[in-house]
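Shown here is a partial selection of chains from the complex, left in place.
By written order: A and B. Residues from 1 in each chain.
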């Protein structure tokens, strides 16, 4: 059976450069964000968190985890479709499963569907070096029509 | 039929004071956030947004809208259960429906279930003074056991 996976069109370096260029607000808020790997239908990313990203109880906040999940989807769509900065999230569902103290978050994204108009992905978020899933999200991006 | 709605135990002023005290990070990031009304099973809130809260395309970002939705749920649970800062989101599902330029966001939250262990809410987010829904979310908070 031939490999029918969607192939990436942007690599790690191009992707990090492009995201910083078109979405400077996210980089300002999360300076330690970066994509670390781009593969067919799969993207890995990291986010260093600190005391700005915690909530009552001293654990990483929901908005921080959401932003990381959403950036994972953005990295998926841009890496596989190209420099389409105007791709937008239409839906994101996130489950928060474990509390985590500030540290480096690791995200593993899978593209579940790479369509012409919609891309569906999921992301499992852990602390780097630990298997326990802190949060898991599934989301959809709408891809702008060509031309 | 008697009114069986859950009744709030904190008012607007107490709630805003408490949130600023236990969750200073959110206030630092969103200085123009405030709860404006607390009613049985219903909370209204506002968030002034600016260029820090936009994304590629100049529209209010997904993480900003998520944070606002999540803060809506937090205001629901705190206003109806009391000063339980450690109540945490377990699930949040958000649909993004319309693009919106920076301005004052208005949120209308409904408590759909006020249980002992879980509270379920939804929130419709608009630009203040406009009926069109920008985003809609449904979420669940886990309430810490008493004592």
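Just so we're on the same page, a contact is a pair of C-beta atoms (placed from the backbone, for glycine too) under 8 Å apart; a residue touches a chain by one contact, two chains touch by 3 or more.
All figures in this text were calculated on a predicted structure; none of them were measured in a lab.
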Number of copies constituting the complete assembly, 2 shown: 4
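Just so it is clear, only the chains that are shown with their structure count from here on.
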Subunit A and subunit B: spacing of chain centres that average the CA atoms, whole Å: 24
Contact set on subunit A toward subunit B in their complex: 22-23, 25-26, 28-29, 51-57, 61-63, 66-67, 70, 85-86, 88-96, 99
